[in-house]
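Only one protein chain is missing from this complex, and each of the others stays in its spot.
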Amino acid sequence: MSALLRLRGITKVYPAVVASDRIDLDIEPGEIHAILGENGAGKSTLMKLIYGVSQPDEGTIQWQGKTVHIRSPAQARQLGIGMVFQHFSLFESLTVAQNISLAVKGSIKQLSAQVEETGEKFGLPIKADTVVHSLSVGERQRVEIIRCILQNPKLLIMDEPTSVLPPQGVQQLFETLRKLRAEGCSILYISHKLEEIRQLCDTATILRAGKVVASTDPAEHSNESLANLMIGRTIDPPVHAPANTGTSNRLRVKSLSHVPTDPFGTVLKDISLHVSPGEIVGIAGVSGNGQNELMRLISGEELHTIDDAGELRINDTCVNRLNPLQRRTLGLGFVPEERLGRGAVPELSLSLNGLLTAYRHGLTRLGMIRFGAARDFARQCIAEHDVRCGGEQSLAGSLSGGNLQKFIVGREIALQPSLLVLSQPTWGLDVGAANNIRRALLQLRDSGAAVLVVSEELEELFEISDRLHVMFDGHLSPSLPTRGTSTTQIGRWMSGEFLQEAATGAENH
Amino acid sequence: MLDSIVFLLAGTLAAATPLLFAAMGEAVVEKAGVLNLSIEGMMAVGAATGFAVATISGSYVSGFAMAAIGSAILSSIFAVLVLFFLANQVAAGLAVGILGLGFSVLIGKNHEGQTIKSLPDLELGWLSELPFVGGVLFSHDLMLYVAIGMIILVWWVLSHSRLGLIIRAVGESPDAASAIGYPVVLIRFLAILFGGAMAGLGGAYLTLSYTPLWAEGLVAGRGWIVVALVVFGMWRPLRIALGAYLFGAVSLLELFIQGQGFSIPSQLLSAMPYIITIVILVIMSRNPRLIRLNHPASLGQSWHRNA
Partner (left out) sequence: MAYRLVTRTETSLRAQLLVPLAAIVLTLLAGSVLFSLLGKNPLAAFHAFFIEPLSTRYGIGEVLLKMGPLLLIAQGLAIGFRARVWNIGAEGQLLAGAMAASALALHFDTSESAWLLPAMVCVGTLAGAAWAGIAAWLRTAFNANEILVTFMLSSIALQLLYYLVSGPLRDPMGLNFPQSALFSDAAMFAPLLDNTRVNNSLFLALAASLLAWIFVQRSLSGYKLLIGGLAPQAARYAGFSEKKAVWLGLLIGGAAAGMAGVGEVAGPLGLLQRSISPGYGFAAIIVAFLGGLHPIGIVFAAFFMALIYVGGDMSLVSVGLPNSSATIFQGLLLVFYLACFLFANHRLQKVEIRH
């Protein structure tokens, strides 16, 4: 039997990096094939090449034994290749059925019936007439999968599909994928999560720095040996000593409710939390459950309105009506989820990006910028956090995601915040860069600062935080000490179970 | 008295027609995610081209057709700037607008100040004889009804057709539309050409039916009112049309008030459409959530496919 898809010598060069380096890959019909690699290893680039989003500079692609040039996603779909994106390609203002009709032939009415039917068959329940913006992230993924299935793909590409699901959701998804495999559809499963791959996949191709380092049956490996193949060097995770927590509150959120200005945003409901000096508090949860809205309220980018309930206090000052600048003066540092365009300005040099939040720290005089001081400040951030770049005059947009993030975190830490709030601090970073940032956060904690981290990565939160909250549908769970709490419990809470526990708890009283 | 009401209402329909053409075009362009501010210049080119061609050839059909083509050609310059050279859409709109005003003068230079016989009204027989209704609704030229047809067409296409779904998808998220295989740049290009052609028809309606003469600066800010109309209409064709008729009525009222001999400075009356535009704009823009819900999410942003 010949391979469904065969890649030979595929190479793709981007200005700074060789993203795919002479890659060979064979996908058999009816197998679940993993592409394993850490962030930045070239997994996404490879997928884009297969799905026709971009074209290889060298090498050949064979589909069912014939050489093909896949010039566009439309052509890929015609061949029978479907893809579920990590960042969804759905239209928020359209309904589920309308979204699907953009990719699948048929009237809205026919499609609506098909959507619900297919959803039932594969364990992906969804209502066809719902507008997408009201769906949770997990539901959106279902829509994407259904959209692919309806096109009868022979190969389905899934890019980090479990990053948007709570742990139970992962098992459901695996069921769905196994059903698809049983129908003869091959699945290309991209992930950096070893356990998942060992559970689900028949074959794993492991990428490192754009090259294939191994192709193997993952069930025959342990997590450790897969990790060794994937990373290629040993990396010690940061040491997480017990916290030495103070008694005061650096951040206190009291019964906060908020309706965001963005009509597509999540409404926050009765949120309470506090962070004390010397501890790291984590907020777990599938993204899109109100984490962004909460972060914007804490940073002051969105203001608490008169119609909202509750109170935000930073270092014992009520900040409900204070702007981001005033909150910074009270000791807040903030690292947003988006690095380009929010945490940093891509078109400007690192030294001007340092100025963005550091200008109050002696970088201006009489309203004029002290350019020398700004350069020194940027140089210091670069040196202290091992930011790989051409120097402080490099444009922020020219740095890799990991290096830019190290710069931003470094900038915020250099301002000596008494409270540092971070959103997805290591998203998309390779293990080395991620560990550097985690170590820096622990160091900051040990120096007595309060740290609040929102992250999708449970492992990361368990690695660095002292207490954990879970966010679901605009609600925040009570906190649990990380030591002595299992990932299973947090996983259950991620699908909202803490709300029922709270309800039964209330009845029992 | 009844006569003057008939005159006012019929005049409202006629005054709104140039705005309607251009606004329906701009609605489609903006729904596809592109802000084209060059309407004033495109209408001017349409006005001059339509007038010149109709005068020389004696054919209204050629006049309107060449007006549409001329403005579409001008809009293609805008399209190339924003779609291929990724130019800032505001600046590109201004640039092409200025260019259009310059070209309109050049095109109309042999006809400056000339008049033409107005596009004849349709023969609608007994319909036109109906009391009141006949005078208001059934005593107009063909293009006025074409404009009404365009409202219905654009409304139907945008809200009920597959094509409209695609246009809206491209305007909401070009990345997502491209990822599922739609040629974003091509769709936007065609939308811009359509917008150009419609602005051209609107301009030609001014010189071939409404005024009917050519003079430099004859469009007189209508192109900008059209941009405002699309905002007040919240990008919905029927509301935009309502706005256009409202403006038609305002400009007629100006003539009416002057005719009645009220002692209001004529300059105040001339400034009225602009003042009213600002007032309505302020009222409609106050609720950012309402805007956010209706406005095409990628409006005004450059986009190119990452390869």
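Some notes on this structure:
As written, the chain order gives the labels A and B, with residue 1 at the start of each chain.
Here is the rule we go by: contacts are C-beta pairs under 8 Å (C-beta built on N, C-alpha and C of every residue); 3 or more make two chains touch, one makes a residue touch a chain.
All figures in this text were calculated on a predicted structure; none of them were measured in a lab.
Remark: the omitted chain is touched by one listed residue; of A:L165, A:V212, A:V319 or A:L352 this is A:L352. Note on the undisplayed chain: of the listed residues A:S272, A:T364 or A:Q380, the one touching it is A:T364. Among A:G37, A:P166, A:P218 or A:P336, only A:P336 touches the chain left out of the display. For chain A, the residues in touch with the chain missing from this view are 13, 15-16, 57-58, 299-301, 323-328, 334, 336, 338, 341-348, 352, 355-357, 359, 364, 367-369, 390, 393-395, 397-398. On the side of chain B, the interface with the absent chain consists of residues 37, 41, 77, 80-81, 85-88, 90-92, 94-106, 109, 221, 224, 227-228, 231, 265, 267-268, 270-271, 274-275, 277-278, 281-282, 285-286, 288, 291, 304, 307, using the contact rule stated above.
The rule is simple: only the chains that are shown with their structure count from here on.
Against chain A, in their complex, chain B makes its touches with residues 162, 165-166, 168-169, 172-173, 175-182, 288-289, 292-293, 297, 306-307. Taken in their complex, chain A has these residues touching chain B: 53-55, 72-75, 77, 83, 85, 88-94, 98, 101-103, 261-264.
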